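Only one protein chain is missing from this complex, and each of the others stays in its spot.
In order of appearance the chains are A and B, and numbering begins at 1 in each one.
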Amino acid sequence: MITRRILMAAGAALMAGSLFAGVVQAADKPPVRIGAILPLSGAGAFDGQLAAEGMEAMASIINKKGGILDGRMIELVKYDDKGVPEEAVSAAKRAIEQDKVDAIVGGWFSAVALSLKEETRDKMLTIMTSSQHPKVTEEGHKYNFRLNATSTMNSNTYSKFICDKMGLKTIAFITINDDYGRLEAQNYEKLLGECGIKTLGNEYYNRNDTDFTTALTKIRALKPDAIYVSAINTSQGATIYRQIRQVGYKGTIIASAGNMNPKLVELSGPALEGVYSVSLFAPDSDNPVLQEWIAEYKSQFSNEPAFIGSLGAQAVQLLADAMNKVGDSRDYDKIAAALKDGAQETLLGTFEFDDKGQALQQAYLIRVVDGKITSVKD
Amino acid sequence: MTNRFLSILAIAVLAILPTLTGSSYLHHLMVLWMIFALMALSLNIIIGYLGELTFGHAAFFGIGAYAGVIFGMDYGVGGVAALIIAGAIAGLFGLVIGYVALRIVGPQFAILTLGFGSIIYTITNYWVDVTRGPMGITNIPPLSLGTEWLTFTTAKQYFYLSFVCVVIFAYVLHALVSSRTGRAFIATRENPQLASSIGIDIFRMKLLGFVVATVVAGVAGALYAHYVKVITPELMGLQYMSAFVIMVIVGGRGTIVGPIIGALIYVGLLELLRPLGAMRLVIFAALLIASVIFLPGGLVSLWRKVFYRRGSAGDVAKEA
Partner (left out) sequence: MRQPLPLMSGHMDFVVLGQQIVNGLVNGMAYVLIATGLTLIFGVLRIVNFAHGEFYMLGAFITYYIITLMGVDYIWAAAIATVVVAGLGILANVLFFWPLRKEHEFTILLSSLGLALLLTNGGEVIFGADPKYIPSPFSEEIVELGDIFVTQQRVLVFGVGVVVLVALYYFIKNSTMGKMMRATAQNPEGAALTGINIRKVHAVTFLLACGLAALAGALVGPTAMIFPTVGSWAVLKGFIVVIMGGLGSIPGALVGGLLLGVIESLGGGYISLGFAEAIGYAIIIVVLLWRPQGLFGVARKA
């Protein structure tokens, strides 16, 4: 962490120096401040860290090219929401009133995102990255946007693939006991049922569980052709994948959409080899902005660039482009309109926002091959 | 006499505190302070006056939150009625659990309360039809007393509402402690055998204290729910539970001012330490240890040490 700070400080000093040496006298322009409200301690700390790193990498890229709005640098101000709603509210208030940020990016846990959007309602431009609770955009406001796909959006692509290409007759689910998990199970059970795949069973686990052998023993006894694993938390996911093999199950494993990341692959070891999933982020895609971001990320941080980081980067990129288009960092009506106006080109591809601020992104089929996440081209 | 004057002064200062700043950020912190102070005061009855450690208290906070919200949203009973219902339901749970558990003392009691608290947490997490489980209840409408202008929407209004609750409760506690019942509490805590030998029904004392504590916790929970507008079962979890215990001990258990100060420290210090980033909680933990070791009676004992000479008869009652 300290090395990162030194790097950023050095980078900032270099930039300041080069600006002075340059022709354009931009040194007196105030930075554009983006508040990042993320879990930096407690349960979601690792994911929060990845998101912050993703945002910083993108901000560095933009700043190296001269910043936005004619020379203003992007500055990230980070706040820890501890994964708890009232902390997010404190952070948002502080960001808006004391630190006077221009925009807010945040919302990993659903409860947090829901409180956060109420705090910024009609006041502050907000981009929610990963929370998947439908109400985030259903009851959103005119300055509120969300990047991640809801699970219903992913399921259409994925269920088609599972139905057509995997040759399964029966399946069992192990999902997390919350909105996301329950919706997921319901959805897929229906979609897969329609093409003749029978659901033999469904086990729900809790947020704080660390051992899954009881549930997996039950599932194994049902002898399904495949087990569908729905796990957002990397630690739980890796444990489940490993324990599936440890209880002696030999069938196919299917990973839920939107939850694949390099850490998961690293921790799950051989258990995840050959497993399919769906993601908005395919690291081997040939999108030049994505490759540039990956390179920048790797030069600054020791973690592998992951999906959650790419969403953070996408948020920064969208904000920068929209602010540039409008020519102002605080005219939220115009910026929101610019975001909703047609195709947005980002490192994850081109997409549009619907009028509630929900991003309609392209999902890619991916597979773990030789310990790496690769896209599947059919 | 000095004590009474100081109390009135303190109340006056707190009453005008929100007007000294326009920042809704600071108002927000003040509201959290007041609600947590209420929680800490109620927990203090069990830890400070009954002398028993409990790990289930956050469950009553959660019960109050959910009860207040469910009755408000599903049955249209809003406003102050919701607060009363929340307190009553929490108190009911407190009565049942207390009746079963209070015959046990010490660490066993702590684990018993932990067990009950966890069961309640699990039920809340799974009874999706009523509590919406882990998704929680969102979009909670603001507290209102019926008319438009008596609807509480801003932080400042919630501050005054909670502040009033704190003052009332503190006064009730003070009266209780100075009364015969209060002295019976202290006797029960200090020397149970002696207390029962002079005819004090220990069990009834404890049950009474326990129920009062849970009722207030329920009210605090309902206030919290209407203010933050989002509740999840995590309210009953370990994070909140340890926070409340810390507030009571660091502030000073067995006193009235102690828990209020403890809540202030918890809210204020954590916010102040924000710029430290990841080290924030480490420093907080270090300060907690230091305060426990050097000031085992809590911060209130610091005051007493400084003003030792000024002891008056009123102080003895406050000693309790």
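In this section, contacts are C-beta pairs under 8 Å (C-beta built on N, C-alpha and C of every residue); 3 or more make two chains touch, one makes a residue touch a chain.
Note that the structure is a prediction, hence the values are computed from the model and not measured.
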item: Option touching the unshown chain, where A:P30, A:P270, A:G327 or A:G371 are the choices; value: A:P270
item: Touch with the omitted chain, as defined above, among A:G196, A:G248 or A:P288; value: A:G248
item: Positions on chain A contacted by the hidden chain, ascending; value: 41-43, 45-46, 48-49, 177, 185-186, 189, 199-206, 208, 210-211, 213-215, 217-218, 221-222, 234-235, 238-239, 242-243, 245-248, 263, 266-267, 269-270, 303
item: In chain B, positions touching the absent partner; value: 47, 53, 100, 103-108, 111-112, 114-116, 118-119, 122-123, 125-126, 192-193, 238, 242, 245-246, 249, 253, 278-279, 281-282, 284-286, 288-289, 292-293, 296
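Please note the rule applied: only the chains that are shown with their structure count from here on.
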item: Length of the line joining the C-alpha centres of chain A and chain B, rounded to whole Å; value: 37
item: Complex contacts: residues of chain A adjacent to chain B; value: 1, 40-42, 78-80, 82, 84-86, 89-90, 93-94, 97-98, 110-111, 114-115, 118, 133, 135, 139, 177-179, 182, 206-207
item: Residue numbers on chain B that touch chain A, as the complex places them; value: 23-25, 28-29, 32, 125-126, 128, 133-136, 138-139, 228-230, 232, 234, 239, 271, 274, 277-278, 280-281
